[in-house]
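As structure tokens, the structure follows; a few thoughts come after it.
Selected chains from the complex are presented in situ; the others are not included.
Going by the order they are written in, the chains are A and B; count residues from 1 in each one.
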Amino acid sequence: MEQAQNMGAYHVDLGHTFEGPMDLLVHLVKKNEIDIYDIPIALITRQYLEYLNFMKALNIDVAGDFLVMAATLAHIKSRMLLPGKQEEQEEAEDPRMEIVRPLAEYLQLKDAAQDLAGRPQLDRDVFVRAQSDGDASPREGEQDLMQVSLFELIDAFQKIIKQKSPKDFLNLTLDTISVKSRISQIADILEKRGSITFEELFDKEAGKSEIIVTFLAILEMVKSQVIRIMQHASSGIIRIFNG
Amino acid sequence: MDNLKAIVESLLFVADTPLTIDKIRSILKLKDRKAIENALTTLTEEYETQKRGFFLSKVSGGYQFRTRPEFAEWIRQMKRHKPVRLSRPAMETLAIVAYKQPVLRSDIEHLRGVDCGGTLRTLLERGLIRVLGRRDLPGRPMVYGTTKRFLEVFELKDLTDLPTLKELQDMQQSWPNDST
């Protein structure tokens, strides 16, 4: 009986590789028709490990995620076996909850994915009219709307990075982008007002990192000669001007 | 305006994205919102009762003509292209973004138990999801959400048009064998 069940697992799994440990767990739960709120942990752990061994036997690399889940299952199993004192058991949560919660949530979202996949899908089930490119090209209208997504911008940029050596972009971290963002803000202010005092750029509420970012932005703007910095001879006030 | 219904119909026919009532109003320079609403309602009903080859769908906050799903096979035949399908992992990732947005990549990966960089990229590429911003956490991770295009592709009026997770669970319980 046990043997037959194990064999079954192998046969079903042959045509199917599991994307991750959750995927495999769901398969085992469904195959055994288990209530996920009352998982026979010994059975599931054994079948789970059997599958991993099977993968190894086929020389298929088993990803680390699978091993982490195996360890979790084994740990839960051992905790279930531990004879706890009566009052402790009442207090303590069922060790299985550690996997039940994520499993329940994952199953819920799998249902959501299935529901989504079942909806009429554009260009699969329903179609809209083809756009003939021969249509009059849009003139430079007053509104001039633009239809672009951030992804297209990122995609264009990735192509450039691929062609060029990435060293041209080595310093592209969140910190440097923050500095660029600050430069843009300062440029906005200067466009509007023409000049600003040094102090005004440093918000009194600003945290340490904001102060550093503002300072680096000013340095970079001076370096690329986008701004000029002047100090008043008598008052000592430092003012920043458009370059 | 005479033949308002026919004019609206011609605009819907030519438009390449769902048309909102406001958009129609601004094109026709028409104050009367109600008149446009009426025209749209009448059109919807006419296409429905006359069993035409396409229908007026209320999608992504606007209106758009779409062919009837039951004719999909013939249209695919004409277009001679294989239907674009999302893989199961991509669909799961998309569902998580749709239901949990704004959501972090790490949240998605935690839920699915696997790396999702590739599926996220596919979904970004298809214009189904987008970067909403960054979360104020160490490393300032990016948060993702769905796009207007997502609503269009899955024929949703808006995000509330999605069944809630609770509703899905109830549905699931009525057909226990229906899950694969």
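In this text, a contact is a pair of C-beta atoms (placed from the backbone, for glycine too) under 8 Å apart; a residue touches a chain by one contact, two chains touch by 3 or more.
As the structure is a computational prediction, the values presented were derived from the model and not from experiment.
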| item | value |
| --- | --- |
| Full-complex stoichiometry, written in the displayed chain labels | A x1, B x2 |
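By definition in this document, only the chains that are shown with their structure count from here on.
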| item | value |
| --- | --- |
| Chain centre separation in whole Å, for subunit B relative to subunit A (CA means) | 22 |
| Subunit A residues touching subunit B - in the complex, by the definition given at the top | 19-23, 30, 63, 65, 69, 102, 105-106, 108-117, 119-129, 131, 149-151, 154-155, 174 |
| Residue ranges of subunit B in contact with subunit A within the complex | 13, 16, 57, 64-69, 72, 75, 79, 83-86, 88-89, 91-92, 94-96, 98-99, 110-114, 124-125, 127, 130-131, 139-140, 147, 152-156, 162-163, 165, 168-169, 171-172, 179-180 |
